[in-house]
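With one protein chain withheld, the remaining protein chains of the complex are depicted in position.
Chain nomenclature is as follows: A, B and C, assigned in order of appearance, with residue numbering initiated at 1 for each chain independently.
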Amino acid sequence: MYELINTTLIGITSGSIYALMAIAIVLVWRSTRIVNFAQAGMALLSTYLGYEFIRIFHSFWIALPLAMVAGALVAALIDLVFMRLLVKHASQGPIAAVAPIIATLGLLGVIRAFISFFWGNQDLAIDSPISNVGYTVGTHTLAISPLKLAILIASLALMGVLTLLFQRTNLGLALRASAFAPEISRLAGVRVDGVRTLGWALAGAAGAAAGMLQTPNGTGTLSPDSIEFSLLLVFGFIAAVIGGLESLLGAVLGGLILGLVLAFVLTYISGSLVFITGFVLLIVVLIALPRGIIGAKGARRA
Amino acid sequence: MMSLRISNLTVDHGAIRALDDVSFEIARGQLCAVIGANGAGKTTLLRTLSGLKSATSGSAHWNETNLLHGKAEQLVRHGVSHVSEGKSVIAELSVKENLDLGALWRRNKKESAETKTFIIETFPRLGERLEQRADTLSGGERQMLAIGRALMSKPELLLLDEPSLGLAPLVVAQIFQAIRDLTTSMGLTVLLVEQNAMGALKIADTGVVFNLGKVVANDFAPALIADPAVRAAYLGY
Amino acid sequence: MRAVHKIKSNSTTRFIFFIALGIVLFLLSNRVDELRVYQGAEIAVYVIAISSLILLTGYSGQISLGHGALVAIGGYAAAVANINFHVPIWLTFFIAVLVSALFGALLGAAAARLSGPYLAGATLALAVGLPSIANQFTVLGGEQGLTFDAGMPPASLGEDFTVYKWNFWIAALATLAILWLLQNILRSRYGRTWRAIRSNDVAAELSGIAIGRSKVLAFALSAGIAGLAGACLAMLVGTVSPSAFPISLSFSLLTGAVLAGVTTLGGVMIGAVVLVAIPEIADAVANRFGGSESVTSNLPGLLVSALLILTVLLVPNGPVEQMRTIRSRKGVASHH
Partner (left out) sequence: MIVTNRRKFLVTSAALVVGALTLSAVPSQAFSPRSVDGVTATSIKLGITIPMSGTASPGYNKIPGAMKAYFDYVNDNGGVNGRKVTLVVENDEYVPTKAVTKTNKLVLRDKVLALVGPLGTSNNQAVAQKVNPGKRGVPVLFVNSGFSGFANKAKYPTTYTVLPSYIMEAKIMSAYIKEKFAGKKLGLLYQDDDFGDDALAGFKQSGVDFAVKVPYASGSQGVATTPGTWVSALAKGGAEVVVLFGVSSATAAALYASYVGKYKPQWILGSVGGDATTLAASKIPPSFLAGAIGTSFAPSPADATDDYIKLFMDVNTKYNAGVPFDNNIVQGMNTAFLTVQALKSAGKNLTRKSLMAAIDKNGSKFASAGLVPLNYSATSHVGYNGYWFGTYNASGALVADGGKYTVYTTDSGSGAVAKSTYTRPAMPAKGLPN
């Protein structure tokens, strides 16, 4: 019973991190129709910047918003100097469909190399701002701690704020319209290029939040090849797809489902099968529910 | 002087010359039908005027605004609205959102709300379906929505690309009538590109006939209808 | 008229040319030192793997970020066949092709239903997930992996004939065979079908092409070729283990394919040579500028990624295709 509860809690908390990453992926997808495989690299870079902010200000809570701003700026810059050029140059011909995917992969490599140059191939540590010691019920310690609770709340809050932004504001309307039909949006007077950059910036901030929160929650360390970020890269994408790629609510649900499934496989089957389980889950969802778990409904509402 | 003035406009499409030394004018408040065979350059003309496509040479002005130096999103702010070919609505958005999109850039929200009320009065069917997704609408409704979206941008010059495409004859008649009424009631200047040449010329004040990127005729609409050469080539009798 | 005449002698010329190429390679392998021979073998393996990816992405329009996984399957299939079933070495290469192709067909059946980014993500997840399966089954040797000993060169080749030269011969032969085969396939009905799908799958479907089946076929063929590359790689490294097929391998192959020009087989050598040469170039550059350890160890990654981005931005269809376009444009201009 205790194991069951803890497995569920582990699933939910790790799932909420995947959800944050999935939100970032969905944001870029919704505003540009590009799956950004560099998202995890950008999150990593923002987290390194956050690490520097912590050293300057000696406070995680000051560094977190600063890292999100930095993440937003980095993402906006990437769109301005790089993705715009790409859309112009490689939007035609047989490679058009795969060019953005390949380009974001290249970007991932550049970001990694850049991080290694500046910070070296070593582990850096980010201390947990609040306790990560599990709550105790009776004699048992639960796999949920103030930090994990904060992460869960942060993911839900971010999802809520972004959903409101997308569904209820003019900016959100412009973001959605630009993604679905850039030309019609331009004809309606929407400055599509700027709106896309904004979409990247939002995603950059969300990714930065994921990186900053995941680092103290995981092994607490940061390195250019941090395994957490490879995980985020793949699992964030899987979570986004489970949720249908279009919907923020879907991204959060996708993250939680993935987190739970993986936690149960880990506890009750085998640690070696975690990654392949992610793949199998992805394929099953793609084949059985091509539009994601809430894709059909969500897409209609979106 | 309020008018659309196009002179010596040339536009290339890769190696192909889509518009070749095109010149004509439309006075304010006029509805001008642009007719011609497929590939005559009609759509290219609209895309160039609305800022989606760049010209090779020549000039095009709406009043004082140089149409060749602006991007589409800027020209909208100068009163140029373009309803592109094939029901220019965003399928994934609701009817209301499609309408709102056209007025996002307008600062005066009270005015845009009034515009919306006016559009819903003009096209009551849209009013009944405000919360539905645009792709649940019928073809005619979508065309109404596309025009409505363009009207939300408070246009002075309206560029319409084949509003009758794929619609049933009865619906086509309704749409044409609506276009004629709106032109008059709102004081719009309209450039109406149409395959349905007769239908368009019947509601138009003037007409321009295109062939292989060149203007081959430019006259009052009734005169064009009466012209035997035009009748034979484009009106089918 | 000229074209018709040429096409008649087509397949014979092609065959003769590949034979000639083989002889050139053979002569070369006797001229250069052992390290170059080894690098030549590496290039050969990359050529096979990259051409499988070009076939998939360039010709049938499907993307794979996880071709390293298919390479891994080939390598493991060869090793398991040899160790557990005592299959002779020469036959293990064919088994590698078969097993990978079979797996590729399964994967392709799923892939045919996925569009760009979905397929990219799915294959990425596969490449991350597949190697760790080796830890689950003892027959796959766990983290330590399995030994794959392709054996010594026959004694008849002489005392001085090195293992590397022997491996190079095998890899080069496999490469030539695959390139020759691909040239023929791409010129066949299948090749035309794939090109039709790539440029417009709606039109292709309307003209009666069974898109699904055709895509699965492309995936299976590509996987089979990747499997051959895997067996060759296993031969070249002497072992197969999960860490030999990291996600970076998949990314390298994709990079090679893009650098080669993903739309044509013509530049496949460029991609392979660049992949093998980059670490050396990076070393030279780092040494020239008195680089620190951190520069030396990160420069290859940076160079590869930067090249990838520049290629996509500047010559999205690859250098070979670009040259061809420029030349044909010049041709058009001179005809005017």
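Methods note: a contact is a pair of C-beta atoms (placed from the backbone, for glycine too) under 8 Å apart; a residue touches a chain by one contact, two chains touch by 3 or more.
Bear in mind that the values here come from a model prediction, so they are computed numbers and not experimental data.
A.B. asks: What shown chains does the left-out chain touch?
C.D. replies: Counted over the whole complex, the chain not pictured touches A, C.
A.B. asks: Please pick, from C:237, C:285 or C:306, the residue that touches the omitted chain in the full complex.
C.D. replies: C:237
A.B. asks: Among A:181, A:231 or A:261, which residue is in contact with the omitted chain in the full complex?
C.D. replies: Spelled out, the listed residue whose C-beta touches the missing chain is A:231.
A.B. asks: With the full complex in mind, choose from C:109, C:163, C:211 or C:285 the residue touching the hidden chain.
C.D. replies: From the options C:109, C:163, C:211 or C:285, the contact with the absent chain belongs to C:163.
A.B. asks: Could I get the residues of chain A that touch the absent chain, sorted low to high?
C.D. replies: Residues of chain A in contact with the hidden chain: 2-3, 6-7, 10, 14, 116, 121-123, 125-127, 132-134, 136, 141, 143, 145, 218-221, 223-225, 227-228, 230-231, 262-263, 266-267, 271-272, 274-275.
A.B. asks: Since one chain has been left out of the picture, which residues of chain C touch it in the full complex?
C.D. replies: Touch set of chain C with respect to the missing chain: 3, 6-7, 10, 13-14, 17-18, 20-21, 24-25, 28, 31-36, 38-40, 42-43, 131-132, 135, 142-145, 147, 149, 160, 163, 179, 183, 187, 233, 236-239, 241-244, 246, 248-249, 265-270, 273, 276-277, 279, 293, 296-298, 301, 320, 324.
Keep this in mind: only the chains that are shown with their structure count from here on.
A.B. asks: In contact with chain A and with chain B at once: which chains are those? Just list them.
C.D. replies: Under the touch definition, chain A and chain B have no mutual neighbours whatsoever.
A.B. asks: For chain A and chain B, let me know how many angstrom lie between their CA-based centres, rounded off.
C.D. replies: Using C-alpha averages as centres, the distance is 42 Å.
A.B. asks: Can you compute the centre-to-centre distance for chain A and chain C, using the mean CA position of each chain? Integer Å is fine.
C.D. replies: That pair's centroid distance is 32 Å.
A.B. asks: Out of chain C, which residues touch more than one other chain, so two or more?
C.D. replies: Residues: none.
A.B. asks: Inside the complex, what are the residues of chain A that reach chain B?
C.D. replies: 170, 173-174, 176-177, 180-181, 183-192, 299-300, 302
A.B. asks: Once bound in the complex, which stretches of chain A touch chain C?
C.D. replies: 29, 34-35, 37, 82, 85-86, 89-90, 93-99, 101-103, 105-110, 112-114, 116-117, 120-121, 230, 233-234, 237-238, 241, 245, 270, 272-279, 282-283, 286-287, 290
A.B. asks: Hey, which residues of chain B end up touching chain A in the complex?
C.D. replies: 50-52, 71-73, 76-77, 81-84, 88-93, 97, 100-102, 104-105, 133, 149-150, 152-153
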